[in-house]
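Yeah, one chain of the complex is gone here, protein chain that is, but the others are all in their spots.
Per-chain residue numbering starts at 1, and chain names A and B are given in the order in which the chains are listed.
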Amino acid sequence: MDSTGIVIGFWALSAITVVSSVLVLLARNLMHALVFLVIAFLGMAGLFITLSADFIAVAQILIYAGSISVLMVFAVMLTPLASRDNGNSLYVLPGLLAGLGIASLVGFVAVDTEWAEHRGAALAQTDFGDTVRTVGQLLLGRYVLAFEIASVLLLFALLGAIVLVQERRRQSAAEGSRESADGAARDGSVL
Amino acid sequence: MTDQPMRPPRPATPMLRQIQDRPGLKEMALGVPFGLKVIGGILGLGVLAVMALVGYLVVDGRLDGQWYDIRDLGFAVDGLRTWLGDQGVDHRITWIITGALGALGIMSVLGGWLLIGSWVERRVLAKFQIRMGPNRTGPFGLLQPIADAIKLMTKEVVIPRGADRFLYFIPPVLIFIPAMLGWAPIPWAPNMAYLDINVGVLYVIAISSIGVLGVFLAGWSSNNHYSLLGAMRTVAMMISYEIPISLALLSVVLLTQTMSLSEIVAWQGHYHVWMIMLIPFAAFAFLFASTAEINRTPNDIGEAESEIVAGFYTEYSGMKAGLFMGVELGHAILVGALMATFFLGGYTLFGLEEWVPGYLILASKIGAVYFLFVWLRGTLPRFRLDQLMGYAWKFLIPLGILQAFIVAIEASVFARVDAPALITLGAFAVVNIAVTVVLIRFWADRLGYAPSQHATKPVLTDALGGLKAAERIRST
Partner (left out) sequence: MTAPGLDEITVTLAHYLVVSGLVFGIGTVIALSKRNAIAVLMGVELMLNAVNLTLIAFSRFSSAFAPGEEPLSGHAFVVFVLTVAAAEAAIALAMAVLLYRRRETVDLDRVNLMRW
């Protein structure tokens, strides 16, 4: 794409995204890392807009920056005595090597391959018009099975999350005493 | 005592006497000095002349599409763009200039509102509460917002000791961003939407979901248990009420078959109908859920002013707290604009937008919705948090889903049926209103929301309290 706005937007937003991701890695505090993660999500949304994917960009902001970040915040809230530092585990070096390896591999393949892509005028010609309508038609037309499975998956995720964090209820006194006898060693903290 | 009713005795205290002797609006208007009356008369005649001129030009058809068409400033911007292009300016610089002009226009609306909105709210609220609002600073207290701003700017900024520096400075900015960015897709006239995108509705919802994180960070970074509690409550309320908003807007999008705000308004103008007439439940759900999103009474449990000091922004002082308070105002007016755009017809008024500039119509609708917000604030008591959450999850969401289902059926009928639009839309309105009333009664009954006492005839306050009771008590 050779529109100046898109070029400037791409470089600025890529810088923001990559730098924020590195800061998520390097932040000393979990909440700081969360803020940088949100900035990375917003940068990604901007990159989607430079690719004329307006619906996906707005959906990204809505889902990632608006909902998943709040989910993580709630998880931090509900773990009050856990450590909130963003420290590294024992596998720092292997992780770093793996990450660098993957990034360099993808980068090399990206630069070296002769992609079958549109350039210049053909690129401007194949620009997307109304993505929402077409994506909606695709979702309910060609990919309706995946759509239905995704909705069932969301239902299971919702139910699963609720069941997972449910407090265990004492059914009866006998059961309760039996449970509490051998559960005392395990189930320590109640919120 | 069969003669005329006794006049009330002269009030006891000086303040009550001042309130009684206060000149009414008519006396004040007639008591204005003569010079001002002349100027006012000339201005009034000028406005009438301009309106007559515009009316003549509109009828004559000479105003359509010209750059001096004041009904639609988008033509002026287009004229500027073509003029700059003719001068040989690079199209990128033209784009930057027109973008900056549009942003300046929006900022002036928002800034102007922040200047007078505080005054309007306090005076109208005082009127509801039978007292006088600010009337000392400047004529009629009009300089009160400026005085507030100066006070906040010169206050000492006290940062709590354990506060997280980085996270403490982000929230005032982060919460202000939705209040500013939400103005972008709103169409003020057929060609006057700053950001006329295809996904305007989703953009509005997404932008309002960013503010949630700001609220939480404000409570977290204050290093104060009570701020954190207030932030948690506010965040829980805000994310719960995002869903009724989305469902209400889903109903609107289903009927208009488009997510672009300017096309939604054009749809309402084309069919000469307001969305609130067609899907009143969606309008109510949007209104109520928006008062929860912007933390306004009756849903301001997060910053309940009389209960937990200031909730999540307790530890903020100076201009940071001023930003939080300003955001509440700015957000309220933005919700008014969104409500007017989606449900009240936007810049259209059953064909009047051909004569009157669209932005004036929209501005008056926004004022009306804002007056409704202040009315709600002055009248309703605050809801409890569990009442609020129960209302969102158990009442607004199921009924919103049902409403969206019914509207989906109606939308497909609308697309297939060949009858004149008025009849089909009338049928939809009747069906929706009937279903809404039945559903609300039935569902509220099931949930146990029955009012514990029936509404009786209103009793005049002077028999139960207020000035008379105070005088009676004081004189005995």
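To be clear about the criterion, a contact is a pair of C-beta atoms (placed from the backbone, for glycine too) under 8 Å apart; a residue touches a chain by one contact, two chains touch by 3 or more.
None of the values given here were measured: they were computed from a predicted structure.
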Residues in subunit A touching the chain absent from view: 1-2, 4, 6-7, 10, 14, 17-18, 21-22, 24-25, 30, 33-34, 37, 40-41, 44, 47-48, 50-53, 55-56, 59-60, 63-64, 67-68, 71-72, 74-76, 78-79, 81-92, 94-96, 98-107, 109-111, 115-120, 122-123, 126, 128, 131, 134-135, 138-139, 142-143, 146-147, 150, 153-154, 156-158, 160-161, 164-165, 186-191
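Heads up, the rule we're going with is that only the chains that are shown with their structure count from here on.
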Length of the line joining the C-alpha centres of subunit A and subunit B, rounded to whole Å: 34
Interfacial residue positions of subunit B with respect to subunit A in the complex: 92, 95, 164, 166-167, 170, 197-199, 202-203, 205-207, 209-210, 212-213, 216-217, 220-221, 232, 235, 239, 242, 259
Complex contacts: residues of subunit A adjacent to subunit B: 4-5, 29, 31-32, 35, 38, 54-55, 58-59, 61-62, 65-67, 69-70, 73, 77, 130-132
